[in-house]
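Only one protein chain is missing; all other protein chains are in place.
In order of appearance the chains are A and B, and numbering begins at 1 in each one.
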């Protein structure tokens, strides 16, 4: 497409994200074409399995693209638009009447479309608008109503129901993220459904059960004890119940257990010490340090269980959740104010790696929102420990330039074969193809540059491009 | 210009700073041309208003380009040249006879011109030499005398007096930085002068009045009490006097208050606690922690006052000032040895943001000399809080490659509309057009790459390029 044609349209450039230099772009295009239509492996994300089980049509454009995507709402909030105007209900329901209706939310979004220029969210939205809804113009106040109707009309057809899109997207594996006490009935029903041939697997996410400072931790411990039949304060029963729930997940198809922590602290406590902290935490008398120590101990316990049961251990570290108390209290979590902070892996993870770093078949995937650790800590660790895998750029870093900085930071130390493969980590179902397509283009661009710089031969680049979307995630996540 | 022509000249390449790839360069050139001659908005800097009030001719080339520019002198110091040889007087005046004279300083500089290749200072000097003085050759020992004469001859003409240059540079707004007790008479006189049509506004800079560890703090508190008529140890009177001085600045045209801190610590103390610390600090018995706590409390108080009086709050954090005690004692501050250090914003700023982050019309512009916070902390904060604006790359980072790293780091998370616009932050009056021109070229280059990568359409890029030098700084600084 020429620049003149591209003027003021939303049409997708077929060479988007490829390098500007023509000869490098040619190489990149060739690499991209060899991977563009390979199946999507999505071994970590937040899609609700009920979406696919029930195959309920999506509601409306605002619900689909705005209401639940705090990446989208936060930028309008930053522009001074209250969350109520974006259709987000308050926790207490009191602002019910003040909540904007879908068409109003959509209009506000279209009026503020300019905010998303150059952002990852804008890129994904543009991709979905263009590829799924045939929208070839920039959203604006003028066309807001028309775009709403146009999208709604398609959403009302069978081709836009979740299962049809799942198939159209070419998803082979999709992992959800689930509460340890979830009965996984949705997963079972999906697996048993002869009309659905995709593979949707659960992920064990125990944060709220192993972190004393997490909201509801004591209640969760009690629910766990209730399920297992042990007494609430019985530390060994607690550990055995967690192990049993993990086995339950394994039996229902899970391949990994995911852990979200502020800092990836690990501690190797003996059972009496751990049990004493558990007791103090349950009685509500543990200090912040003691709570952190117990959480650090439990993270190491989770590694031990992964060594035992084979679940891949993924760690997402470094985010201060619910940074704005005011917004959290009014609107709840996941409303756009989780903020990254400086994160360290080398010293905090050492107890875990001392114990299990060289364990056979143990996989530990490290994700960071602090870019500084890519070259300094994560790549060197993954360049030695067979257990350590480099998590793909995550959250704020899941964007074109950030992905290129990531590849540049880790590859020279750890090569291409110590990574997790691309992870979309999204609850925005419609963004999944856009995200994987973005990753494939960026990896093709990166490889093409190395080819042009005489650092990788073309045949190797072609093999690596395919491995990055196939063999590498299959290995890292034991798919 | 061909490479052959460019050989060994100082002539400015009309495409300087634009991307190498020809097609991308074409796009960038078009974007740049649309903004190249727009007025300069300079909402934060250190030009002395008396310069424009008195319109005194600049003295000589050494005074103009070297003597007061510690960016320039520090590199010669690092090459082993004593500051006396660069015309910098010692504090006690004892080295008077040893201070080099302007022609000698200029010659030393020309001999050492090679030190500046690839630096931001070198780029700005080259720009000023070429555009203002018609110098098309590299300074050297051979041409030092001739260049001195040539520059001096122009400085002696009316066209090179400050007001004529102000007009020639196309400056629309210029903010100075001023002591809270400054009577702002220079600003009043300039505003009242019918022969001067520019807008020169003061900036409230209270560091030395709110930071107990700052040199002269207690004296400043006493002067403030003296001005307000309250007693020196009266905490409430101190707070009210600061608020009154801010109002005085607002009445005299100020749009912002600027704060320089080592770490952006904020604390929300109640009045008795704050008053007690104030008392201890004044009596000289506060510990370092207590001094820091009081400074953190005062930074939060400044935010409260900004919410009240509307002054934009700018924070420049992370610089260890006067790192070399030996040099500081001999030559004073601003002599080239202020050194950045690792800086954190997320936890230290939280008390302030908890209280005022969502306050209407509160603007908080965060500047950093630690690049790691751009993608990790500042962009995520500015992508949620309507109050938080991303400060332009500052000090050591105000340079071509650093600016591109900055844009790459913040845009994908926060877009283009959460920034401050370019800030020159300079006391080097002649470098102002060079710096703004640099920023416009770099933003054009960045946008052109996104256009070429299919991430931003050309029409949006054109609008953004203009907004970056017009609407965006006007909004951030309430111009």
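The criterion applied here is as follows: a residue touches a chain if its C-beta (ideal position, glycine included) is under 8 Å from a C-beta of that chain, and two chains touch if they have at least 3 such contacts.
Since this is a predicted model, take the numbers as computed values, not measurements.
Engineer: Of the residues A:90, A:150 or A:372, which one touches the chain left out of the display?
Structural biologist: A:372
Engineer: Which residue, A:152, A:368 or A:411, contacts the hidden chain when the whole complex is considered?
Structural biologist: For the chain that is not drawn, the touching residue is A:411.
Engineer: From the list B:327, B:358 or B:431, which touches the chain that is not on show?
Structural biologist: Going through B:327, B:358 or B:431 one by one, B:327 is the residue touching the chain not shown.
Engineer: Residue by residue, what part of subunit A touches the chain that was omitted?
Structural biologist: Per the touch rule, subunit A residues meeting the hidden chain are 19, 21, 23-24, 27, 344, 346-347, 350, 353-354, 357-358, 372, 375-377, 379-386, 388, 408-409, 411-418, 449-460, 463-464.
Engineer: To test your reading of the contact rule: which positions on subunit B touch the chain that is missing from view?
Structural biologist: Residues 3, 6-10, 12-13, 15-18, 20-22, 74-75, 77-80, 114-120, 122-123, 138, 320, 323-327, 336-342, 369-372, 396-397, 399-402, 405 of subunit B touch the chain absent from view.
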